[in-house]
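Note that this complex is displayed minus one protein chain, with the remaining chains in position.
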Amino acid sequence: MQYQSQAVAKLYFTAAIGLFAGQILFGLILGLQYVVGDFLFPAIPFNVARMVHTNLLIVWILFGFMGAAYYLVPEEAERELHSPGLAVLMFWVFLVAGALTILGYLLVPYSGLAQMTGNDLLPTMGREFLEQPTITKIGIVIVALAFLYNIGMTILSGRKTVVNLVLLIGLTGLAVLFLFAFYNPDNLVKDKFYWWWVVHLWVEGVWELILGSILAFVLIKTTGVDREVIEKWLYVIIAMTLITGIIGTGHHYYWIGTPEYWQWWGSVFSALEPIPFFMMTVFAFNMVNRRRRNHPNKAAVLWALGTAVMAFLGAGVWGFLHTLAPVNYYTHGSQITAAHGHMAFYGAYAMIVLTIISYAMPMMRGRKAANSNRSQVLEMWSFWLMTVSMVFITLFLTGAGILQVYLQRYSDNPLPFMVVQEKIALFYWLREVTGLVFLIGLVLYIASFFVGSKDPEVAVEQAASPTA
Amino acid sequence: MLVGERSMTRGSNLPDTTRYPPGDLAVWIFILAELAVFAIFFVAYAFTRMQHVVLFDQYQATLDRNAALLNTLALITASYFVVRAVAAIREGRVEGCRRWLWAATGMGLLFLLIKSTEYAHHLGEGVRLSSNTFYMFYLSLTFFHFMHVILGVIVLLVLAARVGRGCYDARDHADVESGASYWHMVDLVWLILFPLVYVMH
Partner (left out) sequence: MSEAFTKAMARNIFYGGSLFFLLLFLALTFDTEGALPDRDNRQAITEKVAMGKRLWEVNNCIGCHTLLGEGAYFAPELGNAYKRLGGKAGIIGFIKSRPKDGIPGRRSMPQFNFTDEELDAIAEFLKYTSEINTANWPPNIQG
């Protein structure tokens, strides 16, 4: 760690891991409710548990992004953070607001929460992923503005690297697009149309810029490959991301009352959306193969490569599977969508946050570059357990989805939704068991922070040529 | 800062013209992606047309084929001018290069003008993307291409200005080659689009 103020990232990363654990616990509750329908009913109905599951995901990823920014921006800009105090303050504001929101979900009926928080004044609640009370949304905007101010001032007054600029563009886009969360017309079609400007343009737009810049940073640090090479590939990859991804929004406009030409525009462009993810995979492996040093933090390199591969599989391949309009006609809103969502979010966004945590945490906890061997071995075990579990969760949900689509939508005698759900229960059981394995992986992951902390650190093996 | 390994850096004793492909690799990645989009759109057009031959023939007749032919000539001429511009800069004739680029820009603007009057005519008749399948494809394909021509013209303008300021010479003119490659792509796409959408029965 080269700058004192980078240390604020530790708070953010710690919170991210804690919320991640919460997300997984609620995921397991949801998975069980799929097969034991009355589990925890009516105390925690499915919709509440799901809201907690998805909102925790978003919040911990945002904590991870902010932590990543606070860690890497000073190092790239070669100066201290503009205001470490503001960063700490905003951390507590965000954490308390987030915790209160989640407690509100769990302790108060949702309609009561809407009334308590004055949803009538500016109704924004009750839309998927944007369930937060309006005051929480306003809080998110304030935190985001303070965060951008802090990061922006640091970047603009320091060394301007491509990693920093791309990160700043991504984070600014994230904040700006979130403003569409406040637009909620009575017209359902327009509601849905602009809702995607938050959801799609986040995860298939600006978040990929953030992902790309964090990945580039970790690769620069761990491989010692020349910055110029990595930065130009970063530009090409994110260019392809936005070229395909912006119009690719059209793949959400097939069946929600929007004009039918979106079926063409959406299909053509989203068919190309796997390209940037594929380039990212090739890029990551290429850089590691061309490495000029063997970084002692092998776990971080594993996470970085894992991110590239899993993002390609989850977002690229599983996205492509059902993105073409004639296919999507049958798969839209089925377990196929759930399968894609799980692997894409884990592969692209959960894993990139775990990558930067893996890289940065040892140094913030006083190590020179890496954890002890025992700790790293445990972390790599957790990597494989979680990642392989997620692959199987995706495969089981895909199986469930294929059967669901056939029985409910494609066969000559389409069956009612609930009848089909019972027929595919086996896949849900398999998914739930795999989810438990994922939980074991997560426990090992957390344990890796406490194992071998007295052991010596893995030695730095310097390659022949010095790094730049 | 140490300059890293650059496998593609060529020896300085080689003349610039031997490089293949000409221009910047990044532009070629972009061009390939763009061609992929157009290719998918063309295939989609062809397949959809096979299913709605009557409809497509009927509304194809409402298009102004003469204007499109004129536009084809404008783009081909522009491409020729761009070729001359690249040839000029390779020989170090900066002023010649600048003039050819301006000439190409003029042809590009001519295309935009003619195409705009076509659009004005269609829009005046109430034609929109949702009017029917043929117009959906016609407007999508030509407007997507239209935007490429705008971008191409901007690229040519920027190049002409930079050439005028003496940014390039016989040895260093990769940007000119990059811009030229992009322009030829825009031209090539039209050469497929024109017969496919305007002429083919």
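To keep things simple, chains are lettered A and B as they appear, and every chain counts its residues starting from 1.
In this section, a residue touches a chain if its C-beta (ideal position, glycine included) is under 8 Å from a C-beta of that chain, and two chains touch if they have at least 3 such contacts.
Source: prediction; values computed, not measured.
Put simply, the hidden chain is in touch with A, B once you look at the whole complex.
The chain that is not drawn here is touched, among residues A:Ala7, A:Leu167 or A:Val236, by A:Val236. For the chain missing from the display, the contacting residue among B:Phe38, B:Trp100 or B:Phe144 is B:Phe144, taking the whole complex into account. Seen across the whole complex, the unshown chain contacts subunit A at 33-34, 36-38, 41-42, 45-48, 50-51, 110-111, 114-115, 119, 123, 125-128, 131, 162, 184, 186-190, 192-193, 228, 231-233, 235-236, 238-239, 242-243, 246-247, 249-250, 253-260, 262-263, 265, 329-330, 332-335, 337-338, 408-410, 414-418, 421. The set of subunit B residues touching the chain not shown comprises 6, 8-10, 12, 16, 19, 24-27, 29-30, 128-130, 143-144, 147, 151, 171-175, 178.
Following the convention adopted for this analysis, only the chains that are shown with their structure count from here on.
Taken together, the subunit B residues at the contact with subunit A in this complex read 1-6, 26, 29-30, 33, 36-37, 40-41, 44, 129-130, 136-137, 140. Note for the complex: subunit A touches subunit B at residues 225-229, 232, 235-236, 239-240, 243-244, 259-261, 264-265, 268-269, 271-272, 275, 290, 468.
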